[in-house]
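Missing here: one protein chain of the complex. Every other protein chain is in place.
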Amino acid sequence: MTLQAPGFWPPTGPEIVFLLLGVVALGSALLVVTTRQLVHAALWLVVCFGALAGGYLVLTAEFVAWVQVLIYVGAVVVLLLFGIMLTRAPIGRSADLDSGNRWAAALVALATAAVLVTVVVSGFRTAYAPLDPGQGAAKPLGSSIFRTWVLPFEALSVLLLAALVGAIVLSRTDIQGRK
Amino acid sequence: MELYVPILVLAVLAAGFAVFSVGIAPFTGPKRWNRAKLDAYECGIEPTPQPVGGGRFPLKYMITAMLFIVFDIEIIFLYPWAVAFDKLGVFGLVEMVLFIVTVLVAYAYVWRRRGLDWD
Partner (left out) sequence: MNGTIQAPTIEYALLAPMLVVFGAAIVGVLVEAFAPRYLRSAIHVPLTLLSLAGAFALTIWQAAAKGIPTKAAAMGAVAVDGPALFIWGTILVLAFVSVLLIKGEDHFVAAASAVPGSAEEEQALHEGAAHSEIYPLVLFAVGGMLLFPAANDLLVAFVALEVMSLPLYLLCGLARRRRLLSQEAAVKYFLLGAFSSAFFLYGTALLYGYAGSIDLAKISTAVGSVGGQDTLLYIGAAMLGVGLLFKIGAAPFQAWKPDVYQGAPTPITALMASGTLVAAFGALVRVFWVGLGGLDWDWRPVLYGVAILTMVVGAVLAITQTDIKRMLAYSSIAHGGFLLVGVIATGKAAAQNASALSGILFYLVAYGFTTVGAFAVVTMVRDAGGEAWHLSRWAGLGKRSPLLAGIFAFFLLAFAGIPLTSGFFGKYAVFQAAVSGGALPLVIVGVVASAVAAFFYVRVIVLMFFSDPAADGPSIVLPSRGTAAVVGLAVLATVVLGVYPQPVLDLAHSAAQSLFVR
């Protein structure tokens, strides 16, 4: 941390892009919780995740960015949409998406945001970490996964296995089973 | 970062083309009303009738999505392994094989439980 932190003004290109992406992420997140159409909420989530992925990219965490796109935008949102369609959720506007608790919920959300923003701002006020292109690429991550993080990595495979077994247990409808 | 500039340019070009094509169509194309044009588009076949309110999807879609996520995650881990493969040596190979075998067990289980059958 001997590097002198450059000033905030004038902002560099990546800084501007990062700020814009942040605005997009925040705005789409707000839309997720305020839209009156359930399916739209899931789709706004795509925008939010996409903006986050862009943010990762600007911070040179390339691999994480693509993971975000592939897993969250690609798979999790699809699962969410199927989840919505499994239930009797109406397509289109629904009037009962608001509950009486919305003001309390908004208050809690605001308080949480305030606490977290305060924490991050006061924690990293003067911290300066120069971006080091290439650190977040797949290759260094591969080396560290297979060296430092081998054990959690293998434990993850077990978690995936357990999750799939669980999904089948809960959903298998063929009572006959396979002989 | 410079690596992404061409990608960004390409993305802008693609988006521009798409917006341009859709945006220009109402001004250049003929406008003739037709009932079929207002129907839902289902790859050229007659649209499947839907119950009022959208109906519910069968659970098998959910299972498919779950399967997709699990194997998506597996592929994600394969990628950094493959890129760093030359440096990881035999140990990396063994660990990856272990990982794949474990997830393959899940695959075998789902297959035997007819999780892969559609009907």
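Each chain carries a letter (A and B) given by its place in the written order, and its residues are counted from 1.
Please note the rule applied: contacts are C-beta pairs under 8 Å (C-beta built on N, C-alpha and C of every residue); 3 or more make two chains touch, one makes a residue touch a chain.
Here the structure is a predicted model, which means the values were calculated and not measured.
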Hidden partner chain, touching residue among B:Leu67, B:Val83 or B:Ala106: B:Ala106
Contact footprint on subunit B, counting only the chain that is left out: 59, 86-91, 102, 105-106, 108-109, 111-113
Subunit A, residues in touch with the chain not shown (by the definition above): 115-116, 118-120, 122-124, 126-127, 143, 146-152, 155-156, 158-159, 161-163, 165-166, 168-173, 175-177, 179
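Criterion: only the chains that are shown with their structure count from here on.
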Contacting residues of subunit A [partner subunit B, same complex]: 14, 57, 60, 63, 67, 70-71, 74-76, 78-79, 82-83, 85-92, 133, 137-143, 145-146, 150, 153-154, 156-158, 160-161, 163-165, 167-168, 171-174, 177-178
Interfacial residue positions of subunit B with respect to subunit A in the complex: 1, 4, 53-54, 56-57, 59, 61-70, 72-77, 79-85, 87-88, 91-92, 95, 98-99, 102-103, 105-106, 109-110, 112-115
